[in-house]
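All protein chains but one are shown at their positions in the complex.
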Amino acid sequence: MYADMNNDPAVETEDGRLEPKLKRTGRMTLYVRRFMRRPSAVVGLVLLIVLAFFAIFGKYLTHWTYEELDFLSLGTPPDGDHLMGTTSGGSDLYAMVVRGLGRSMSIGILSSLATTVIAALVGTAIAFFEGWFEKVGMWLLDMLLVVPSFLLIAMIVRSASGTAGWLWLTLGLTAFGWIGYARTLRTLTMSLRELDYVRAAKFMGVGSLRIIVRHLIPNLGSVLIINTVLGVVSAISSETSLSFLGLGIKAPDTSLGTLLNEGQSVIVTAPWVIIFPSLVLIALTFSMQLIGDGLRDAIDPYSKSAGKAE
Amino acid sequence: MIKYILKRLANYVVMLFVAVSMTYFLASAFMNPRSNYMSRHPAPPEASINRSLDNANINDQTPVILRYLRWLKGVVTKWDWGLAPDQSPVGSAVATRISASVQLVTIGTILSIVIGVAIGVYTAIRQYKWQDRTLNAIATFFLVVPTAVLGLFVVFGAIWLNNATGTRLFYVTGLHSYGGSNPWGYVVDFLQHIILPTIVLTIPGVVGYHLTQRTYLLDTMNADYVRTARAKGLTLNQAIRKHALRTSLIPTCVNVAFSIAGVFTGAVITETVFAINGLGRYFVTTINNNDINGAVCIAAFGGACTLGGALLADIASAWLDPRIRLG
Partner (left out) sequence: MMFRKTGKDSGESSPRFRTIHATDGQSGNPVDRDAADGETVLQVRDLRVNFASEAGTVHAVRGVSFDLRRGQTLGIVGESGSGKSVTSMSIMGLLDSNAHVTGSIRFHGEELLSKTDAEMSRIRGDGIAMVFQDPLSALTPVFSIGEQMKEALVVHNPKMTADEVRRRSIELLALVGIPNAEERLKSYPHEFSGGMRQRVVIAMAIANNPDVIIADEPTTALDVTIQAQVLEVLQKAQEETGAALIFITHDLGVIAGNADDIIVMYAGAPVETAPVDNIFYEPVMPYTMGLLGACPRPDTGREDRLVPIPGSPTNLVDLPAGCPFSPRCPLAVDECRMSEPELEAVPGRPGQRAACHRTEYILDRKLTYRDVFHVGKAVPSILDDVPYDERRTVLDVHDLKKTFPLTGGGFLRRRIGTVHAVDDVSLEVREGETMALVGESGSGKSTTLLEIMDLKQPEGGTVELFGTPVVKGMPRAERRELHGLVQYVFQDPMSSLDPRLPVYDILAEPLKVARLSKEDINDRIGELMRLVELNPDQVDRFPTQFSGGQRQRIAIARALAVNPKLILLDEPVSALDVSIQAGVINLLEDLQNKLGVAYLLVAHNLSVIRHISTHVAVMYLGHIVESGETETVFRHPLHPYTQALLSAVPVPDPKVERSRHRIVLQGDLPSPVEEIPGCPFASRCPLRLTLPEDKRRLCDTVPPKLGHHDGWRQQVACHFVEESAVRYRAGIVQRSPVTARTEE
């Protein structure tokens, strides 16, 4: 797995001080190169960029807004005026999808980021402070996992409505989404703690904080990045599910899940109402998954795709 | 062994108690049953609202700790899980829905395990071959499709098929609709109902077991003991089947035990799409109706299932793995 490192042309310049920086970008280029070598990862990245572009600038392609109702065309199929048709209530589906995509994306990304931060803090803290702190911490984590988190999120989110609803939803997804992840990170930190070079630093008298920042975080870093990306997928799925059940985003705001909920009743008469949001949703989660898988293979030195170079 | 299980059990009971209590307080804080009455036209008189709420022990004017103690007493002494805002007992409501959930979920779970593990083994043995890559791509696709979307497309397809054939091949709502007395007719009717939700439940399950079983088997396939088995004279496939597979099935069995927890609450979306009166759908109803006691009761049931699954997982791994097994 190190073979490609060895093959890096190890240049010896007379200016030694400049070299480390140069080498570190070399590491980054290695990641980028490995990532780009996977066609699926590139497809995912392109897809995501297109979707993001669509979510931000898509609204300028139509004169309808997502709040506006066109009472002259209720439940009409796609045509020149309504690019994706209208809902039975007369909303322009295209404007709704653009808006919903933006909502779903922001909820997914925000809650995944927040989840990672909380999980990393709690997970590493529990692993670091051994003894009773660890015991109590683990018991609490287990306890929080007992009640299905979906239930609790629904409970919290249902009371919120209006434009702040999506923030509540993000909060709910975060509040109960970090627990399992924190457990994983704890296990990971514990194994890092036992690494020889971490112990070596400890034996040299390097302070705990310095060890965390210099040796542990860079090692956890790749895991955190990958899981944040993949966490977006699960956050979006949860959001969709809750909104679909009528427990998440509610009118006048909209999300892809809410649109699915609307489309459910008119599945036979106006199938486009579920087809378009579904396609966008699948494109979004699929792209994130492909990027996450690609990152895992690019960053994770233990990944199998690095090839057998023994 | 028995002593150990009892100890575990005691710990789990404490855990469940704390978790359910926490849920009770959360539910009381975030749910407002009073609004059910206030939104009626005309709104009933205040005293009448309070009477109803008091009767169900969900009046927000009573201190929550008092309500909690009263609720706890009811549960512990009489196994009484309280009343919904419409004064119907939640305990019996949950009990009646368990059967529907079990019917729905059992078949799906068994199919998921069998198909998923089979595909996992098949792809692991053919790592990086086209079969593996194709099935992996399909799995990744279904991994990210939200259940709601999957459900709606299955419904869509079924309706299209019904229309195309001109007969009612599939039912897209409920579990039973046969009124006759012919047992064969009953079975056929049940199958016509169950097949679509089963597909929706099975696909994500298959994907999960496929991907994990593939990883587990790949981990054990290169183990030294598989090489030893081949050195003894087993062919590669025999060695994998006998030695690697057996070891790699241990974590899968543990996963199966754990999955029992999700079985009863994990079908929310499917039940909603197919209008099946199971626990999941009931859970949505309780949330929408501000049914504090109902929600807590479901949470308790879900928690009990989780811990039951965890206990089962412990026992399963001890039973399957001689390294853990103890006298």
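Note that the chains are named A and B in the order they appear, and that numbering of residues resets to 1 at the start of each chain.
Here is the rule we go by: contacts are C-beta pairs under 8 Å (C-beta built on N, C-alpha and C of every residue); 3 or more make two chains touch, one makes a residue touch a chain.
Given the structure is predicted, the values throughout are model-derived calculations rather than measurements.
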(message) If I consider the whole complex, including the chain that's not displayed, which of B:A118, B:L234 or B:L312 touches that chain?
(response) B:L234
(request) May I ask which residue of B:A84, B:V206, B:I250 or B:A310 touches the chain that does not appear here? (result) B:I250
(message) Touching the absent chain: which residues on chain A qualify?
(response) 2-8, 10, 12, 16, 19-20, 23, 195-197, 199-201, 203-206, 214-215, 218-219, 301, 306-310
(request) For chain B, enumerate the residues touching the unshown chain of the complex. (result) 4, 223-238, 242-243, 246-247, 250, 314, 317-318, 320-326
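Everything below uses one rule, namely that only the chains that are shown with their structure count from here on.
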(request) Go ahead and note the Å separation of the Cα centroids belonging to chain A and chain B. (result) 24
(message) Taking the touch rule as given, give the residues of chain A at its contact with chain B in the complex, in rising order.
(response) 40, 139, 142-148, 150-152, 154-156, 158-159, 233, 236-237, 240-241, 244-247, 257, 260, 263-264, 267-268, 271, 274, 278, 281-282, 285-286, 288-290, 293, 304
(request) Would you pull the chain B residues touching chain A in the complex into a rising list? (result) 15-16, 18-20, 22-23, 26-27, 30-32, 137, 140-141, 143-149, 152-153, 155-156, 159, 218, 261-262, 265, 268-269, 272-273, 283-284, 287-288, 295, 298-299, 302-303, 306-307
